[in-house]
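Dumping the structure here so I can ask a few things about it.
Missing here: one protein chain of the complex. Every other protein chain is in place.
This part shows subunit A:
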Amino acid sequence: MARKTMIEAIRDAMDVAMGLDERVVVFGEDVGFFGGVFRCTQGLQAKYGKSRCFDAPINESGIVGAAIGMAAYGLKPCVEIQFADYMYPAYDQLTQEAARLRYRSNGDFTCPIVVRMPTGGGIFGGQTHSQSPEALFTHVSGLKTVVPSNPSDAKGLLIAAIEDPDPVIFLEPKRLYNGPFDGHHDKPITPWSKHDLGEVADGHYTVPLGKAVIRRPGNAVTVLAYGTMVYVAQAAAEETGIDAEVIDLRTLLPLDLDTIVESVKKTGRCVVVHEATLTSGFGAELMSLVQENCFYHLEAPVMRVAGWDTPYPHAQEWDYFPGPARVGRALIATMEA
């Protein structure tokens, strides 16, 4: 047991998985010798050799396509797309191939791959280093989509994803790589070493896919969040004094509907928060499910706080990023509705 950053926890997960199963291979742009632009694969090539951890050409479709072929052979590739913003060239391979291989071949071939990609904003990443494309994955039948919010979960979820027999999109909020972030960009950040969830167990353990967790118990309103927004939501609750119950979804698909429904039935109110753009975002799915399953328990319309329906800007970072003030206003609005 030691305090680790999310980067170290993710690296630890791959280290553990590679150590236990020689079918696990890790590759992507700059992940080999150099250890990744975010250092998530540092030391893995030296430890496991070039045939287990290697650099790939700059070709996202090639990386995912090759991984699918390897999985069809019987390996368990865990590949990296340098930024989620650059997954689009691989979208064909992910949606039409990885997602459907088991189904279309009736189990003759399967695709146990993990595609890791740093996601989210709050880092002055501009248009192509800040995107949150999760809704483009949750809409695809056959994929699983995971977004951890802390080192402890990141390790357990990533090991679970690597061991999962189906393709998993593993979105890593890069804003959380070195410490939790509640949207207060003007305050110094706290490193993971000062945070309880930076406590990462040694060796092998898993956090099951498809299970949400309550980060802040409360009775007034349910906040559905994942990734960086978990901390923003917690900060908003503290700052408004509203007794919000903050649920960290962890896995978007399959979704832990039971935990959501139980909470909303208790609170009668629900606010959905994500960094991704509003229209047709994953929040729309969450709202629909809450409305379908909790209609007679709702005391106010379900509200959403999300990124604006614009490309992610550079200079206007903090007017775009849904920070604690905006989330707080939604909490107040739903309590007053």
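Note that a contact is a pair of C-beta atoms (placed from the backbone, for glycine too) under 8 Å apart; a residue touches a chain by one contact, two chains touch by 3 or more; residues count from 1.
One rule holds in what follows: contacts and distances are computed from a predicted model.
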Protein name (UniProt record) of the chain left out of view, among "2-oxoisovalerate dehydrogenase subunit alpha", "Cation:proton antiporter", "Electron transfer flavoprotein subunit beta" or "Ferredoxin--NADP+ reductase": "2-oxoisovalerate dehydrogenase subunit alpha"
Contact residue for the chain not shown (choose from A:20, A:37 or A:72): A:72
Residue numbers in subunit A that touch the chain omitted from display: 25, 51-52, 56-57, 59, 61-62, 65-70, 72-75, 89, 92-93, 96-97, 100-110, 141-142, 144, 164-166, 210, 253-255, 257
